[in-house]
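Only a single protein chain was left out; the remaining protein chains are all shown in position.
== subunit A ==
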């Protein structure tokens, strides 16, 4: 693979990384704000940070207790 090609690839993928970053930050703020999560809270922190993309989404959908 040419170096220029790699550069172009990174340029196109940059928005994805930014979006992923936004998602993670939002999930982290939400994580700090919630008192009750389903299951232990620190596990969710690991999931948000370690599982890229899927972790924050899972946290938003099933992580928080609504009631």
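Quick note on the criterion: a residue touches a chain if its C-beta (ideal position, glycine included) is under 8 Å from a C-beta of that chain, and two chains touch if they have at least 3 such contacts; residues count from 1.
In this section, contacts and distances are computed from a predicted model.
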{"item": "Omitted chain, identified by the protein name its UniProt record gives, among \"NodB homology domain-containing protein\", \"U32 family peptidase\", \"Neutral metalloproteinase\" or \"ABC transporter permease subunit\"", "value": "\"ABC transporter permease subunit\""}
{"item": "Interface residues of subunit A (partner: the chain not displayed)", "value": "1, 5, 9, 12-13, 15-16, 19, 22-23, 26-27, 29-30, 53, 56-57, 60-62, 64, 66-67"}
